[in-house]
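Only one protein chain is missing; all other protein chains are in place.
Going by the order they are written in, the chains are A, B, C and D; count residues from 1 in each one.
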Amino acid sequence: MQWMAFLIFSSLAILSGIGVVALPNPIYVIVALLSALICIAGIFFVSGAELVGALQLLIYAVAITVFYVFVLTAVPWEKALKKESHYKVEGLISFPFIVGLYLEIILVFIAGVTVSPQGQIKELVTKFGNTEVIGAILFSKYFLAFELVSLVLLVGMIGAVLIGRKEDQVYD
Amino acid sequence: MISLEAYLVVSIILFGLGIFGMIVRRNLVTVLMSMELALNAVNILFIGADVHLNLANGQVFALFIIALAAAEAAVGLGIIIAIFRLRKVDSTDEITDMRG
Amino acid sequence: MESVIVILSPLIAFLIIAFFGRKIGDLASAIICILGGALSFLFSTFISYQVLSSQNPIHIKLYNFLPLQNFTISFGLYFDTLSAITTTVVTFVSTLIFIYSVGYMHNLFGQWTYKFYAYLSLFLFAMLLILLSDNLLGIFFGWEGVGLASYLLIGYFHETKKAANASLEAFTLNRVGDWLFIFGIIYCFYLFGSIDLLDIFKGVNDVNKNLLGVAALLLFGGAVGKSGQLPLHTWLPNAMAGPTPVSALLHAATMVAAGVYLVARVYPVFDNAPESLKVVALVGGITALFAALSATAQTDIKKIIAFSTMSQLGLMYLALGIGDQVGAMFHLTTHAFFKALLFLAAGSVIHAFGHHVHDIFEVGNLKKYMPITYGMFMVGALALAGVFPLSGFWSKDRIIGSVYDVSFGFGVLASVVSLLTAYYIFREAFVMFHGKERHKDKAHESEGVMVVPMVVLAIMAVGSGFFEGWYSGLFGAHKEIHLNIAVMSVVIALVGIGIAYLVYVRGLVEPERAYESLKTLHTTFKEQFFTEKLYHKILANGYMLYSNLIYAAFEKQFIDKIVESTYRLSNGIGDFVKFLHTGKINHYMWTAYLGIAIFLIILIVMGG
Amino acid sequence: MEHLLSVAIFLPLLSALFVGIVRNEKFTKLLSIATASVVFIITLYLFLNFDWNIKDFQFVSKYTWIPQLGISYHIGVDGMALSLLLLTSFMFLVAFIWSLKIEDRPNLYYALFLGLFTACMGVFSALDFFLFYLFWEGMLIPMYFIIGFWGHDRKVYAANKFFVYTFFGSLFLLLGVASIIVYGYLVSGQISFDYMFHKNLSYPFWLQTLAFFLFGIGFAVKIPMWPVHTWLPDAHVEAPTAGSVILAAVLLKMGTYGFVRYSLPLFPEASKEYVYIIFVLSLIAIIYTAMMAIAQTHIKRLIAYSSISHMGLVTLGTFASNPDALNGAIFMMIGHGISSAALFMAAGFIYDRIHSYHMDDLGGLAKYIPNLAIFFMIAGLTSIGFPGLAGFVGEFLILLGTFKGFPVWAFIAGTGMILSAAYFLYMYKRVMFEEETISDYRREKWKKLKDIEKHHWVSFVLVTIASLLLGLYPFPFVKIMEQTAKYVLGG
Partner (left out) sequence: MDFTLILPEIILFIGILLIFFLDLFLEEKSFKFNVFIGGLVPIAALISLFFISYPSTTLYNMVYVDGLNLLGKGVIYIISSIVIFSLYDYFEKKRSAFGELPYLVLTSTLGLSLLLSSNNLGMIFMSLELSSITIYILVGMLRRDYLSKEGAFKYLIMGSLATATFVLGTAFYYASTGTMFIKEYLQGNSLFMLSMFFLLSALALKISAVPFHMWTPDVYESAPTPIVSYLATVPKIVLYFLLAKLVFIFSYTKAWLVLVSVIALASMFYANFAAYAQTSFQRIWGYSSIAHAGYFLLALTVAKKDLINALLFYVIVYSFATVGVFTVMAALEKREGFTHHLLDYRGLYKDNPGMAVLLALFLFAFIGIPPMALFVGKLGILMGLVQSNLIPLAIAFVIASIISAGYYLKVIVYMFLEEGERKFTPAKASAGESIAILVSALAVILLGIFPNIVLSFLKW
């Protein structure tokens, strides 16, 4: 069952990913990206990472996609359609390398992955629930990092405003 | 339990697609979107590793990545808008003032 | 002390003239120069007297020059019979020629002529260094010193291309000799562990004969260069571009004879390496013949005498080579007198025409206008030809006698040379002083200051031969005169003179017609068997051509190009890279991705 | 007494600072000459107080500097270094006097020269690799600007070529230094840049080989040896006169000094093993470069090539592994310094007056500027090794010493005597003689030529006196180097 769900989500995600890369119209690309993100969130849910999955849906699927849509309206996307949406030559040249990357990853597999499971999160999760456990880690060990995340988001916001704002509104 | 290899394969395929998208896309916004895809692909691997290792640190990291992707997208889109304002261009072959 | 004055007085004269010559004027410089020479002569006479009377060489250490690992080179003066007498002769002749030069250079006074006297003093100093040094390096100092003086004096009229070229040639060819000489010194140093003459004389018997022969030949190389012997001879005729007193002093009486003196000085070395002596004899003999033949075809007043000098020096080397050291030295002495006399007389002729006449066929019948000069020249010529009882007879006869003792072949050669000598010198004499008047300008007899030295030299040229016995006695090498050879020599000389007389005074054969009919031969002789052409055209020009070629083709186009091309290559690669950098963000990604892919391959190939 | 050497090294730098601060032309010139004189007197004083029987370095001062890297401020001199210091201070004095009349940015000019002065003094007295390299490279910048600012038409090209070429060499030198320091560290567990420390180590042959070639590249470029010599003619041609003087008289000596100070004592076996490489290059330098010299029509280029030729003889003597030859090589460095300096001064004077270095534009000058002709001749004679002048003693000792072990090489090298005479006199003839070949226009123009002025006189006379002194009484100068030779050759 788990496998089935995983396979479905992952193949959908990959399909959507191909859509992100291949579709010409930016609007369709957003839709494809959204679909890919949702599928990835599905993978998260399948794997028992509910919190991350939920946040993925919330932040990514909603917030960021809205961003993109917003920008695409600001930057008239019809203009983009008048041109080729892809660099064909570059695509052709780089495709073998991408495939090469995949093959190499597979080769690495053949060489062998040895990972020794060692944690006891499962037990904790069953005791307290996923979100609590994550929260506990986040606010103990990764407290500082979490603060940094907030700072990153703040800075990102400031930056977006600073750079993106209309310049003639600022006095000289 | 889904094996780590499966997560890895999906993750790497999506990562590769994202990178490929960054190489072939012409529109600035779509380039940025491909970047999002690549970033998010890695999350799968973290989750897989978590599952496999029986730990939760990867999920924390995945959260960081999501937040970071948001911030980066914000800044990136801000820059795209600024470029569009200044030049009315939106594709990568038009922002090649600096070369050589 | 006296002995130091001998060598210092010309040096002091040189310094005074060099520093103050411009202030005190040319005449004063000349006088200082003469004083320097005279003082030197006086003291050297005194020293010679001391040495000869006491039979003890005087050896004075001056100062330590150079420390080597196991030996310290120090400079010193060494007066023995050989050096003392030669010094006296040299200073004597030099002083006379200095005096003569006052008259000769008189018309150039006011044009920095004090330089001339500075050079002359320098020359005398260097010459005395050769004669008196107690070690080989000191001799080498003098050796190069006279080379420099000769360079400066030949190039005295440096405004002319001819003099400039001649001086360059002289110095360069001398340097070839010096190159061999200095290795001779070095070789001696390693053979004997010392370069002091006395140490060398002491050690000659203890060293390997073959190695000694090499050392001897290297030293002889220096002598060859200095004496203008084959094959380093072409500079000597060309050196006549200098003022005549210079030719007389350097290129007849003293400097060129330094080579002979050197061989005589280190004669023990040669003596113990008999093979080397054969080379000396051979070189001397061939040069003697070669130069005599060349002289017969020359028409330049001074060049004939120059070739004669070369020939006579060859004879001296021949004498050294067959073992008659004393004969050679005695001939050197007499030769100094009569050859200087000849040059001064020739200079007198040139001076009479305001330094413009150089060809013997430009003048004629001068005996009418310049009787004293004529007389002097005749005395010199007779002495050179070896007519009894002039000095040339005694010295030359002694050599020819010795040569016949050793080898009949060389003897014949010497006789032939004598014949030719008599012929060419009298050819010059007769053409210049007899025959038709070919000159246009008015000739006049030279003034007293020039005549007096000539007369003194003439007296010496006539009389010095009678001291042969005394001279030989000093060295303990007395030699009986072979009457038959003496008679034969005189006859040969007279035959030579006769031929010249018949051709150039009697006009028995029209010279021009003779030249026409013997054109090839004549040209060959005149061109010194084409050796000069060979050296100038092929060796020197070839060297220049080759140098220019290598410079243009290899140095500039290859070595330097490599250096420059590195810069061009850098720029070229830079341009190419610039072309790759398109400015498209996709390309940036692509490059980065390419890198990742390649590095992954490396990673997998290398393994963990 | 103890710090006298340090004073001599750093006094010029101090003066340079003063020059930069005060910026008064007269003060600059006066201060520079005073500095050079003081330094010269100090070195002379050291020279006179030097005990030539002691094998060790003298006037040593040593202070810890960078303990982490084992670097110390360690200076001291032996006979060779002291002679070269004497030469350096003397040459700078001469160059300063010579440049008295300079009008273009004199403050900067003297400041750069003073900086160069310190670097040169430092190179010859440093006993610590780091310190040595500091001075070695330190001389690059002032010289670069001296050529670049006061050079002639192609000054930029020449300056860059000089800089990059020398830098090329010195980086290899640096690599060599690094390798021996590291070896010392691995062997003794103690990192030390000290010369004496490394002198007492003995390196394995492979390291000697490596370091010998790395050091060799560095020194060979500086000397310069064939075939890395092409920067020198260009640098000389374009440099101002005083720059050429210092370049030829002092800077080139650093290379051979390096060979004697570092290559020979530190890598004795490699020096013996690869001696023939050096010999072949030296002989090529002697003969080939002499041929290049005679092919020149540019006076300075000719003199530059003659420098290379003479330095070939020096390298020959250096590696002949014979004390006499080594003494000769050191002596020849000094002799060549004096002669080439004088030659460049003469050439520079001709350029000042006639604005051309080309022999085709010159001729018959002996008639118009006779005093220069005299000094030019003396300089040339020194250069071609005329006995009684400074050039000969070195040449003689080198030939003498080399002859012992390598007679044929020495014999061939001796042809340099002939060739050098040929090219110098050929040049002299074309510049000074043959007045009859020049055009009437020039004759008229040159009648008004001014002969050498007072400061030229002083410079020339100083150089001539030095040349005569060294040529006629070399005894103390050779004696003082005797221990060096023994020390270097391990005797």
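Here is the rule we go by: contacts are C-beta pairs under 8 Å (C-beta built on N, C-alpha and C of every residue); 3 or more make two chains touch, one makes a residue touch a chain.
Being a predicted model, the structure only gives us computed values, none of them experimental.
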item	value
Omitted chain - touching chains that are shown	A, B, C, D
Candidate in contact with the missing chain, chosen from B:9, B:24 or B:38	B:38
Contact with the hidden chain (one of D:14, D:100 or D:175)	D:175
Sole contact to the chain not displayed, among A:66, A:92 or A:151	A:151
Missing-chain contacts mapped onto chain D	65-69, 130, 133-134, 137-138, 140-141, 145, 148-149, 155-156, 159-160, 163-164, 167-168, 171-172, 174-175, 177-179, 181-182, 185-186, 210
Those residues of chain C which, in the complete complex, touch the missing chain	567, 570-571, 573-575, 577-578, 581, 583, 585, 587-589, 591-592, 594-596, 599-600, 602-603, 606-608
Residues from chain A at the interface with the omitted partner, ascending	105, 108-109, 111-119, 140-145, 148-149, 151-152, 155-156, 158-159, 162-163, 167, 170-172
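Just so it is clear, only the chains that are shown with their structure count from here on.
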item	value
Rounded Å distance, chain B centre to chain C centre (Cα mean)	95
Chain A-chain C separation of Cα centroids, rounded to whole Å	100
Separation of mean Cα positions, chain D and chain C [Å, integer]	36
Touching two or more other chains - residues of chain C	586, 590, 593
Junction residues of chain B - those touching two or more other chains	19, 23-26, 93
List of chain B residues in touch with chain A within their complex	1-2, 4-10, 12-14, 16-21, 23-30, 32-34, 36-37, 40-41, 43-44, 47-57, 59-60, 62-64, 66-75, 77-82, 84-85, 90-91, 93
Chain B-facing residues of chain A, complex	2-3, 6, 10, 13-14, 17-18, 20-21, 26, 29-30, 33, 36-37, 40, 43-44, 46-49, 51-52, 55-56, 59-60, 63-64, 67-68, 70-72, 74-75, 77, 79-80, 83-88, 90-91, 94-95, 98, 101-102, 105, 109, 113, 115, 117-122, 124-125, 130, 133-134, 137-138, 142, 145, 149, 152-153, 155-157, 159-164, 166-167
Chain C-touching residues of chain B, taken from the complex the two chains share	19, 22-26, 31, 92-93, 95-100
